[in-house]
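All remarks here apply to the structure that follows.
Note that one protein chain is taken out, while the other chains of the complex remain in position.
Labels run A, B and C following the written order; every chain starts at residue 1.
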Amino acid sequence: MIYLYAAYAATWTIHITYLAWVLLRYRRLRREIYELRKAVR
Amino acid sequence: MPIRGAKEGARSDSSELIVNPSPPACLNLPIISLSDVIKQFGRLAALRGITAEFLSGRLYVIVGDNGAGKTTLLRILAGLSQPTRGRVSILDSTDPRAVREQVGYMAHPSLLYDELSALENLRYFAQLYRINDEQRCRSVIFSLKLDPDLTRPVGEYSQGMRQRLSLARAVLHDPKILLLDEPFSNVDVGSARHMVELLAAMRNRGTTILLITHQASLLESASNEFVWMDFGKIIRRSRELELLQAL
Amino acid sequence: MSSLPTITKATLAKDLRLEWRSKDVINAMLFFALLVVVIFSFSFNPTAEESRQIAGGLVWVAFLFASVVALNQTWARELRNQVLDAFRVSPAPANALFLAKAIGNFLFVSALEALMTPLFIVFYALRALGPGWQLVPVGLLGTWALVVNGTFFAAMSIRTRSREIMLPLLLFPITIPALLAMVQATSAILTGEASAKFWIVLLAVYNLVFTTVSLLLFESVLHAE
Partner (left out) sequence: MKRAFPVFGLLTLVLLSFALYEALIGAPTERTMGEVQRIFYYHVSSAWTAFLLFLTNFIASVVYLAKKNSKADAVAAVTAEVGVLFCSVVLVTGPLWARPVWGIWWTWDMRLTLTLVLWLIYVSYLVLRRFSTSSQTAVIAAALSIFGAVDVPLVYFSIWYFRTQHPSPVIGRGGSLDARMWHVLLINWAAFLCFAFLICWSRYRLERLRRDVEETQALEALLEPRGVR
């Protein structure tokens, strides 16, 4: 039983870690766009 | 066939023709044209929209600060890299690779094998152009005042000799268009003058030459037009070097 | 396309001449190979019977590591003075360059194997119980399998940062089936317990497939920029 839960938990941990990483990159990019806009003006 | 009969030919007709640098009128056709060419390397743009035409049978001197995009422009014309955007047309072909046989390219590094002798180097590069003519290699080396029988490897040549041999490699297959990146760097004044004479003679026979240099004054009499690049754009073109510099 | 064999030959002759003058590949490779054999002998000290079982793996892993040294050097010469650009501006077919480099590497790695094999035989007291002549096709096909992909990936990795590390990273995963085939074939022949036929056929197919793919793709990789 413990293996079952471990597997399901592991699956979602991997997915959520990845999504968090994507989100982090997205935010970094957003900041860059913001700064770029400021620089152009 | 430039540099043919290099011994007498090049030197005599270059010295008389250098007085009158304007090419025959029939050759004044655009041989290279660029429209809005952009080249981007990641977060850096080397070329930011270049639109220009270069006419056949002329010698253009490209000047500008380091990082102005001169070398990138030349590499794109040589087919070594593709523009990120925009159109390049050389000899009525939009693919620089289709006209490779017609283009000679001399880069800032020598593009030669240090371990081989001058003749061995040229013999190999001649084969890449399907030229199997030992005599041709020898005469090209000779026309640049080098000794074809020298067995010393190119690695032991002086910088000036290496530059001249590098030019020999670029003109080996008698190209219609010659692209030269800093051909005179570290070359002594005498050799540089000789190279200019040779280039002028080639131009007079119809070769189009684009040349990057920091020693533009060397080419004041030979050049047809000066092209000034800055920050990835062509800022100004002028027949007179002083006019260009005055602005 | 008629220029392909001529230019291949010219390029190969040029590479061999360069190697003859500088000898940097051969020297580095030979010493490295010797080190690999000696270290392997220290690490595994089996009886003759055991060594027959593991020799296939041992020998090919040693060859694989040693050939990476040679493969990394393949394009080093073309990068000095950026001579590669001189090839790229010429109308010569890209595949001629690839074939010349692959054949050159094949010769280097074969020479290396010819020198390492006797050392392995001496250190491990090897003797084939199966049909020994089959080791020849296995060796030739296996070497080509290492070299054809290695040459291609070396060309790829010169376009990356930290290129020396990139080559094994790219090469090893793709080479797994070939390596498995070489090792299994060699073990089968040495122990004489099984037939190596399947593995030889697999190696031949592997070579055919990857030689074709390499020739199809090399031009775009060489001119990528």
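To be clear about the criterion, contacts are C-beta pairs under 8 Å (C-beta built on N, C-alpha and C of every residue); 3 or more make two chains touch, one makes a residue touch a chain.
Since this is a predicted model, take the numbers as computed values, not measurements.
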Visible chains in contact with the missing one:
A, B, C
May I ask you to list the residues on chain B that touch the chain which is not drawn?
38, 40-45, 48, 81, 231-232
Quickly run down the residues of chain A that touch the omitted chain.
1, 3-4, 6-8, 10-11, 14-15, 18-19, 22, 25-26, 29, 32-33, 36, 39-40
Which residue numbers on chain C touch the omitted chain?
149, 152, 156, 159-162, 166, 169-170, 172-174, 176-178, 180-181, 184, 194, 198-199, 202, 205-206, 209-210, 213, 217, 220-221, 224-225
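By our rule, only the chains that are shown with their structure count from here on.
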For chain A, write out the residues touching at least two other chains, lowest number first.
none
So chain C residues touching two or more other chains come to none
Residue ranges of chain B in contact with chain C within the complex
78-82, 97, 100-101, 103, 105, 107, 109-116, 120, 124-125, 127-130, 153, 169
Which residues of chain C touch chain B in the complex?
3, 6-7, 10-11, 14, 17-18, 21-22, 77, 80-83, 85-92, 223, 225
